[in-house]
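In this view, the complex is presented without one of its protein chains, the others remaining in place.
Think of it as A and B in the order they're written, each chain with its own count starting at 1.
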Amino acid sequence: MATTATTLDGIGAHPHVDAHHDSFVRRYIFSTDHKIIGIQFLLMSLFFLMIGGILAMFIRWQVGFPGKPIPGGGVLPETMAPGGIVLPEFYNSIVTMHGTFMVFFAIMPLLVGVFGNYLIPVKIGAPDMAFPRINMASFWMAVPAGFIMLAGFFVEGGHAAAGWTSYAPLSANPELTGVSTGQVLWSVSLIILGLSSILGSFNYITTIVNMRAPGMNWFRLPLSIWSLFITAILVLLAMPVLSGAIIMLLFDQTIGTHFFRPDTGGQPLLWQHLFWFFGHPEVYILILPGMGMASDIIANGARKPIFGYTSMVIAIMGIGFLGWGVWGHHMFMSGMNPTLGTGFMISTMLIAVPSAIKVFNWMGTIWRGNIQFHVPMLHSMAFVSMFVIGGLSGLFMASTPVDIFIHDTYFIVAHLHYVLFGGSLFAIFGAITYWYPKMFGRLMNPFWGKVHFILTMITFNLVFFPMHSLGSQGHMRRIYDPTQYEFLRDLQWVNEMISMAAFVLFASQFIFAANFILSWTKGERAGPNPWNDNGLEWSLPSPPPHGNFAVTPTVYRGPYEYSSPLVTEDFLPQDLKLEGNRESAAHAAGH
Amino acid sequence: MDQGSVMEAPVQAEPGAGVYNEKLGMWVFLASEVMFFTSLIGSYIILRFAHPEMWKGPGEVLNVALTAGNTFLLICSSVTMVKAFAAVQDGDQAGLRKWLIATTLIGATFVGVQIFEYMKLVEHGFVPSEGLYGSTFYTMTGFHGFHVTIGVICLIFVTMKAFQGKYTATDHRGVEVVGLYWHFVDLVWIILFTIVYLI
Partner (left out) sequence: MSWFLPPGASTFAGDIDWLYYMILIMTGIAFVVVEVGLIWFLFAYRNRPGRKALYYHGNNRAEVIWTSVTAIAVIATGLLSAGVWDDIKGRESVPAGAMMVGIRAQQFEWHFKYPGPDGQLGTADDDSTRNQLHIPVDTPIVAVMTSDDAIHSFFVPAFRIKQDAVPGMTIRVWFNATKAGKYEIACAELCGLGHYRMKAMVTVYAKDDYNRWLGDTSRRSASASESSSVAPRPVAMNHEGGSH
């Protein structure tokens, strides 16, 4: 008996618009509705983004003003900052946890957990995810993982202090850091979070493959969905490798195994290979959905089709595929065979190409457009321009001889923040602002959106651009007190300036937070399609009902038919049926 | 509204993978499991090649005969699983229940024998902290055993549902999907048995 694709009805998720009579708990706490789960991830991730930001403030206070007491820091325990002066061991924990929270509990869930969940069903015309209950489980596993990670601050010995990269044997041997329970909690938290991510990933893949509405063929998918699809494949295949590595680390820490302990045959480099085999696809996980959503927003803002849609898709696939072969570029100085280094250098150079294609195509999209500077468009243009800087700085470290000098310096810190903050976080700000009306039925305040954008854009560059210079002078990273080194003392004024800009950068985020919170109840009410976008979600009420589409939509065209000659408006929704055969002429023209 | 079986359908979505969601989902999930076991097994291979002297020969520490028997049992349980699936495809409810019980019991026995083997090894001083040999042995076989245990728990659920008559000739997704997982777990064991016990 043939087993073929199921109907949308067949999976048991009937599109219906009638009110559910479930309890508050069932509807909003233990919900299986992808939209509610997406919002749950949003609230959780924004909380952890704030935690990551607070930790960054500690870092910048200490680096900018070493040995000076933090104003009000007297409230911190003696084990962390006696008299408000950060201890070196606490500093190492802060650096570790800033990276850990930002990567795993802020950026990754914001891109994958929030927008993967929220956008996929509504943008492909499905009533929900393929596995709604597994989706709920995915969120409710991330929450305890977050608690466990927070708990590490309160245990004896303090939190993990071996960097977010947790290199062994520093991380495996408590004697080397004085940290034992904290590192164990770090490991356990990430194992649980990894499982949460894996559950999400096969849900997303199954949904995108099997549940696209009629007419939504692969080359009519929005780039946000393409990027989330490739990202889900990366999560699926990379997270388990991290889980395996962390399990081995956990066993070294707790039951005395020898995976990474050299005195008994273990190999510290094995940890690095495993970690970065996961870690490099991870950084593409952290950027691809941002690229996809920025594409959607840029086409909308420019009122113009995406330039080179097919190459954009191929570039996403290229980045996803090539990303598996570059992990060794994090290990050029590690002591691994130098010939491997050369191989990884070549593969790393190559991966610049698909990213460059995307940048040129974004430029091609706004070329001869009719650009509306709504707040999401501002953030998306910032995304492109800042990502370019991050990408270009990557070329320096890709060159192995140059990396000899800049590895483990602030040049790397500059690069990673340009791609993760300048890239991912700006894309996230744009995406939150863009889909906020769909999620909550109200618009965020555009004036304060612009104020937040301008302040963030200026201070972000003041903080991170000078770090290229620090790195090119040899300023090492993860350094509690740079003034210990004579060659760094003349640069200390730069650190001070960066820190002051960082405090303003952090403060500016309260504008976004206030806008987010207040608009929930006081924002201007939004209709179904405030941005005049073509995607399927914009045909639904804001917010959409449980089950999304009362009638399964039929898709007639791609998502970027802006300024089409077939209609008078400058947009043309994917599911709008046009009379007569006007479309076939356009199709004959080759799109 | 009867659309016919959920395992085959007229197309109201774009043509997807050609298999129903649960089956596609399980295949995709198993890809992640391949990566997980590869990280453990790959690490073992790297560590062993670098220090072969830290391993004992086959049979010196581990009970190859007992585990070979256990391996045979696990392979049998894959056969009974196939028979369960074939039974429900033919609408044979009694056969389904019989073969599901067999699979579950054999699976549970496998886990039991492994636990017994671990106890004996620990008694003789072979523990996870016993060098690289112990570290890799317990981590690989332990996580495999953990996956088999999860499989047994799922089999219990599926068996219970079979007794409640929840599976029909036209809809037996749970049986097929748990079967896929079970065969995967068996395949991983065949690989592990070979490289851990026989080499």
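By definition in this document, a contact is a pair of C-beta atoms (placed from the backbone, for glycine too) under 8 Å apart; a residue touches a chain by one contact, two chains touch by 3 or more.
Note that the structure is predicted; figures quoted are calculated from it, not measured.
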Looking at the whole complex, which visible chains does the left-out chain touch? A
Given A:Tyr28, A:Phe147, A:Trp218 or A:Phe487, the residue that touches the chain left out of view is A:Phe487
Quick one: say which of A:Pro69, A:Gly84, A:Gly325 or A:Gly364 touches the chain that got left out. A:Gly364
Using the touch rule from the top, list residues of subunit A that touch the missing partner. 66-67, 78-79, 82, 85, 87-89, 92, 95, 156-158, 161-163, 167, 169-170, 173, 175-179, 262-263, 266-269, 302-311, 333-335, 337-338, 341-342, 345-346, 349-350, 352-353, 356-357, 359-361, 363-364, 366-373, 381, 384-385, 388-389, 392-393, 395-396, 398-402, 404-405, 407-409, 466, 468-469, 472-474, 476, 478-482, 484-487, 494, 562-565, 570, 590-591
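Note that in this section only the chains that are shown with their structure count from here on.
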Using Cα averages as centroids, what's the distance between subunit A and subunit B in whole Å? 34
Touching residues of subunit A toward subunit B in the complex: what are they? 1-12, 126, 130-131, 198, 201-203, 205-206, 209-217, 236-241, 243-245, 247-248, 251, 255-259, 264-267, 270, 274, 552
Residue numbers of subunit B touching subunit A in their complex, please. 1, 3, 5-25, 28-29, 31-33, 35-40, 43, 46-47, 50-51, 54, 89, 128-129, 131-132, 134-136, 138-139, 143, 169-170
